[in-house]
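One protein chain omitted, others in place.
Up next is chain A:
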Amino acid sequence: MKVNGTYDIPANAITTYELLTDPDVLVRTMPGLKSLKSIGDNHYEAELEVGISVVKGRYKGTVKLEDEIAGEQFRLVMNGQGPLGFVEMNMFVQLEQTSDQQTKVHCEGEASVGGVVAGIGQRMMSGVASMLMGQFFTAMRKEASKAKNAS
C-alpha cells in the first residue's frame, strides 16, 4: 500500500526536522504509538496499537531513522509484530522550507499490514492510513505552534 502526502508545518525546516525526529514528540503525535525506547543510534523499540473499529492490532517492534540529513530528509523504517499480524512502513520524508515559518513535508512510502487486520480491514486500509497521517500532522502542527510559543 502506497502512503503519500504533502503536509504543511508552521515552522522552519530545522525545527520541523527536530520535531519529526524527536521520540517524545512522536509518542505524543503519532496515532497508536504507545512508547518509544531508544536502543541505539536513531533506533528505537516501539509499542503500537493500530486498528480499524473493533479489530485492533497490538504490535511490538522497532523504529529506525535512516539516510537522515538534518533539516532536509530522513527515512522512517518501522516494523511491528503482534498476535494478530504485523505492520511495516518504510517512508521517505523530505522537507522543503517555503518561508521562515513554513515547511512543506513530502512523504512517500510503502506500508504493509498482515494478518487479521489486513484480512478484515483491507477495503478501508488506505483510507485509514491517510486519516492517520492527517491526524499525525494536525498534532504535529500543534507541536510546532507550541515550540514557536515556547521559543
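In the analysis below, contacts are C-beta pairs under 8 Å (C-beta built on N, C-alpha and C of every residue); 3 or more make two chains touch, one makes a residue touch a chain; residues count from 1.
What we mean here is this: contacts and distances are computed from a predicted model.
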**Q.** Hidden chain of the complex, named as in its UniProt record, picked from "ABC-2 type transport system permease protein", "Tryptophan halogenase", "Aldehyde dehydrogenase" or "Oligopeptide/dipeptide ABC transporter ATP-binding protein"
**A.** "Aldehyde dehydrogenase"
Q. For the full complex, which residue in A:10, A:23, A:71 or A:114 touches the chain that was left out?
A. A:114
**Q.** Touch list for chain A against the chain that is not drawn
**A.** 1, 81, 83-86, 112-116, 118-120, 122-123
